[in-house]
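For this view, one protein chain was removed and the others were kept in their places.
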Amino acid sequence: MPQDELSVVFEGAAGQGIKAMADILAATLKDCGYFVSVSHEYMSRIRGGSNTAQIRITDKPRTAYTRRTDIYIGLSAEALRRYHERSGTGSVAYIEHDAPSDGVPGKIVTTPFSEMAAECGSNRYRNTVGGGIVLGMLALPLKPFITHLEAAFARSGTDAMKGNARAAALGYGWGEAHQDGGMPFSPPVDTDLAVEHLLLTGTQALGIGAVAAGCNFLSSYPMSPATGLMTFLAAHAEAFGIVVDQAEDEIAALNACVGASFAGARALASTSGGGFDLMQEGLSLAAMTETPVVIHVAQRPGPATGLPTRTEQGDLSLVLHGGHGEFPRIVLAPGSISELVTAMQQAFSSSSRYQVPVIILTDQHLLDLATTIPRSVIRRIGSYPSIIQTACGYRRYAFTADGISPRGVPGYGEGIVRADSDEHDESGLITESFEMRRRMMEKRLKRRTAMAKAALPPSAFGDPESAHTLFLAWGSTRSLLEEALEKTGGEGCAGLHFSQVYPLPPDVYRLLQGRRLAVIENNATGQFADLLTREAGVVVSHRILKSSGEPFAVEDICEALREISNA
Amino acid sequence: MPQDELSVVFEGAAGQGIKAMADILAATLKDCGYFVSVSHEYMSRIRGGSNTAQIRITDKPRTAYTRRTDIYIGLSAEALRRYHERSGTGSVAYIEHDAPSDGVPGKIVTTPFSEMAAECGSNRYRNTVGGGIVLGMLALPLKPFITHLEAAFARSGTDAMKGNARAAALGYGWGEAHQDGGMPFSPPVDTDLAVEHLLLTGTQALGIGAVAAGCNFLSSYPMSPATGLMTFLAAHAEAFGIVVDQAEDEIAALNACVGASFAGARALASTSGGGFDLMQEGLSLAAMTETPVVIHVAQRPGPATGLPTRTEQGDLSLVLHGGHGEFPRIVLAPGSISELVTAMQQAFSSSSRYQVPVIILTDQHLLDLATTIPRSVIRRIGSYPSIIQTACGYRRYAFTADGISPRGVPGYGEGIVRADSDEHDESGLITESFEMRRRMMEKRLKRRTAMAKAALPPSAFGDPESAHTLFLAWGSTRSLLEEALEKTGGEGCAGLHFSQVYPLPPDVYRLLQGRRLAVIENNATGQFADLLTREAGVVVSHRILKSSGEPFAVEDICEALREISNA
Amino acid sequence: MHDSLDSFDMPETTDVAWCPGCGNFKLLSAMKRALTDLDIDRTRLVMVSGIGQAGKAPQYLNTNMFNGLHGRALPAALGIRLANPELTVVVESGDGDIYGEGGNHFLHTIRRNPDITVIVHDNMVYGLTKGQGSPTSCRGMVTPVQVRGVVMEPFNPAAVAIAMNAPFVARAYAGNEDETASIIMEAIRFRGTALVDVLQPCVVFNSMNTYAWFGEHTRHVPEEHDPGDRTAAFALATAEGPIPLGILYRKEGRETYEELACCGRTPLHLRKAPDEAEFQNMLDLYR
Partner (left out) sequence: MHDSLDSFDMPETTDVAWCPGCGNFKLLSAMKRALTDLDIDRTRLVMVSGIGQAGKAPQYLNTNMFNGLHGRALPAALGIRLANPELTVVVESGDGDIYGEGGNHFLHTIRRNPDITVIVHDNMVYGLTKGQGSPTSCRGMVTPVQVRGVVMEPFNPAAVAIAMNAPFVARAYAGNEDETASIIMEAIRFRGTALVDVLQPCVVFNSMNTYAWFGEHTRHVPEEHDPGDRTAAFALATAEGPIPLGILYRKEGRETYEELACCGRTPLHLRKAPDEAEFQNMLDLYR
């Protein structure tokens, strides 16, 4: 029986072009009609070390990280060690080595990468040799690979293009010759994939969402894994009229966003936990001045600098409670590439509608994940809320039934627009009246009702209404939950994934009450479980946690699900 | 029947010496053998406006703020309006005014403050005239007042001393002559008060605690209401060898503290919510490097600049969750002057013992509160945990059973001491090993068990074990809970005050389960109630809240207690 | 409503939270005069400030205002200006705010050179928090925190701005209301980032730098000084003796950040939703 999925792992030092090759290979496989997803893990360095990219090739969309390794291309000095960690009995590795492979369960095909690359003109082509091997080994066509290589190296000159093409062919031949029995694999599932799907990373999806939302201002300070969003928008700034400002620090970034939004921009800041720490006072300012702003918080393992290029979901509590004083906020935690596109648009629209800060919580794993997604899924839902033209006597903080005042900006109309970080009256001027304070606090907090009502419901996997055990996930673990439930879901088990974690939609309480609850969180303490207890008074009896800096593998979750279902 | 308490309110513009006079009068009354407490409220300005100080004179220790006003001395242009807000039928006001007093329930004695002060040589003496009036009116001795005045103005020269003495006498005469029936008041309760009690503000109590704890390093940036602690330690720096550094910003302040503590200092930072926002990354650093540090967070109403000189308990969630990543911390919320002295010492000792950041949460009301407290209550409990002399091969983060490694500092012994913001190995060097990461996370979090076990139990008022309704308070509302329960406590009601809010002692869960719970919080949402739900899974059915910028008055709490007890 | 008046004055009833006799009042009237004389449209001006006594200044001017966080006036002003380059943006805040808490933004805003005017109420002390040493406090000033006197080197705003190659660097003294007004006018007219450090007595907390002290310790920029000469400007800014008042350094013609960083002059709030064809073009890149 042909297998319905394959996992190809590329390993190499930083600088060896692992990421680039995995991306090109993924695009090639998509063109061949397969669903693909690529998971990256890498060290905090620019050269050397050992990074990997895992390409999952599946007959339906699957993006979860897996322990499975079918084909392994290892280029760095660490190749064997790392193969040891993740090979199984069915694995085949192409490694340039002579070291003893005692105890490694999989097979090893000693492969002269350097020699082949040198033949093509440079050691640099080793990664391309590897790409060729994979295709040759799987007996897939070489042509689309060459096309993608040419596109990718078009700007590097003809030498590079030729060298790469040659390396691909050499590798292809080696792969064919060393098939080791081959990998029987289902035929291409969807020939429309080539044209009707895009291959997007999480970062690109967020960026596309931002463009769709009409984001026209970004101020941020570089920080992994959040920098990519800034880079994306910088690349498209000219086309879409987006102002991209690299700030001197995160404090400046958010304050510039709040200033810009006060003056009418649709403003976005992108950072990671440590940078968000520095933005908290600005967050509180956005709330006090009722200035819309969207903040992307790309999680990585803390505390402090932690593991800067790794993944974790450790900052949920921080974004829920950061910023001094009491004010409303929205926290979104999209879990898939398409949810990222949508969430960013929702963030902008809710931020404008409720005049509150909205935080989008992602993580390294999700941002670097690349996968095929139907182009049709990318819809522009962004509503463009009106900024009013002010009249004489305009009061920025006029009391209204729902607490939200019509928003004017300076220079647009005859009114005067004042924003004040101090407690203020309706016109925005400083006040020390206790009564005004009381009313303004009420005004700011009142909108929480409408915000909760409009909260996005969780996605259900299985039938949560009738389940006795619910597995709960948020953010990047969505695909794990989905796949694991599908593969192992016992009777009475179902899953809920929350792409909005705060405020929670009110009727979730009903759904959760009286059931056995288990959370899946890529952190050490189960912060979402705590949130559920606080908000819904429910007790979460099982916490499936991981905080080593690695994402969960789908196998981890399957095992945990089985254990908990049978408990 | 003589009354068992009196409330004297001093009102005046900023710059009119209201605070100074209230303090001097309080000291005088203490010397007369009364328990006194002074509550201050003031505007965010240096001159003008209207501030008040309330002196409660009682026959037992009472520090809660009260709506009651017996004697009112009003000096500013706003005097009448503010008297209107807080006078009752028994009140007598001394105000220099001719305006109609329609609808003001209390009496008014039109008093020529300016004229009397001018007679003594300067308009500046109006406050002293007011002090004299209070004593004359109550027929208390003038002598101790003069003594305190002389001490206070000793540095201002003989003119000022004479002028003040004269103004006191003139005021005293006016008070005697305009007693308006007088204020029958219980005789002095405790003649030992004069010598055996101190008169301390919250800020002074914290400062004394810090000195007692052996604090020898402070780096902070001025911010109301936290600045006083820095000023206190600066004043005593020379005597106790304390390094006091005014930082360029709050980020520098906390990073300097962490650096200093790494090198062996007992370090303290003092700030308010907005400044603490900026310290969060440093907090996370302290946790990651396991460097002890104590942070005083003096709450005031937010968000953003809010009401900078007012009071609120709005930053509990922030200090519980601030700083990215997951790490242990301790949060103390002392509720009385003596608890402040103790809490600061506990903070230093726990911070050193567990090598974690400890946060002391106070607020404007508590810090500015002044009251009599027995000198004997001030005990030095600080243990001085040992810093070890390192040997060759020393590893700062050596694995141990409880997760806490012996702490060495650079330059003390033959070892090398490394602190790293990145994930690190036992010697403190950067690592990217997932396994090491896992073990280090475990190491850092492990100490939570011991920390929870050692958590301070709440103080009980009434018999919580048998109560069906528990009123819960934390921080500055302690005296309100105590007094209100005493005055109104129905059958089956009791109170618990938490001077440690995190971690909560484990057996509190038992205490809270299955009872009706009501919290008293000077904020808008009931953050402590949320914490209890999260930590103990209990539902808090009643939230007594206030977030106008004012403290609760004891009458508010009495009323709420009555309502809830009878519900 | 008062904002229908065509003047920068707030209603008479406005409660100004400054102390009687404070230099802030003089600076406020100089500012009003400059704005009026420049005939600036109140609805197209935004005054931006941080927190402090100085930071309250925009509350007392009848125009648009963004009164942000302590130390963060400059990034907010930058954001405003980038979002709408048709607005005149004037920052007014304290020495502690701009040079202390906000020091990093001072450096990097100058590096960008947006067309904004930065007026610093330099009273050489932290006023609102009751008299601690500020970055510009003179050595030896005793305060409740600096109990043995300030020991840090005072921050020299003009010298640092010149070192940063700020294109317009001036100092004024609030006591000279006329001159202050005219320097402010020059600064607002200037295209690019213009710094005016305005010396200003704090009559409550700074008993060292009084009106009399400033009278004695200031002088005018010498006639012969060439404000186009950066080294000479630096020498003037750092010379011992009285503080020079006037324009120390001025260099025309540098492009502003908004010209270089924005895509067009249309205010962002008037821009249309992204074009569908462009949007699809972008998606094509990820096929």
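Read from first to last, the chains carry the letters A, B and C; within each, the first residue is number 1.
Note that in this section contacts are C-beta pairs under 8 Å (C-beta built on N, C-alpha and C of every residue); 3 or more make two chains touch, one makes a residue touch a chain.
Not measured: the values here are computed from a predicted model.
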- Query: The complex has one chain that is not drawn here; which of the drawn chains does it touch?
  - Reply: A, B, C
- Among B:Ala419, B:Met441 or B:Val508, residue touching the chain not depicted: B:Ala419
- Item | Sole contact to the chain not displayed, among A:Ala20, A:Val104, A:Ala194 or A:Ala235 | A:Ala235
- Identify the residue among C:Cys138, C:Ala163, C:Met185 or C:Met208 that touches the chain left out of the display. C:Ala163
- Task: Can you work out which residue in B:Val104, B:Leu198 or B:Ala460 touches the chain that's missing from view?
- Result: B:Leu198
- Positions on subunit B contacted by the hidden chain, ascending: 195, 198-200, 204, 208, 211-212, 214, 216-217, 219, 236-245, 247-249, 251-253, 255-267, 281-282, 285, 289, 375, 378, 380, 382, 384, 387, 392-394, 409-422, 428-430
- Given the full complex, what residues of subunit A touch the hidden partner chain? 15, 43-49, 221-224, 227, 230-231, 234-235, 237-238, 244, 246, 248-249, 274, 304-305, 308
- If you put the missing chain back, which residues of subunit C would it touch? 99-104, 107-108, 110-113, 135, 148, 151-156, 159-160, 162-165, 230-231, 234-235, 238, 255, 257, 260-261
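What we mean here is this: only the chains that are shown with their structure count from here on.
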- Message: Roughly how far is subunit A from subunit C, centre to centre by C-alpha average, rounded to an integer in Å?
- Response: 41
- Item | Where subunit B and subunit C are represented by their mean Cα positions, the distance between them in whole Å | 37
- Query: Which whole number of Å gives the spacing of the CA centres of subunit A and subunit B?
  - Reply: 44
- Note on the structure: Touching at least 2 other chains, the residues of subunit A are 251, 281, 285, 289, 421-422
- Message: Please output the residue numbers of subunit C that touch at least 2 other chains, ranges allowed.
- Response: 17, 51, 69
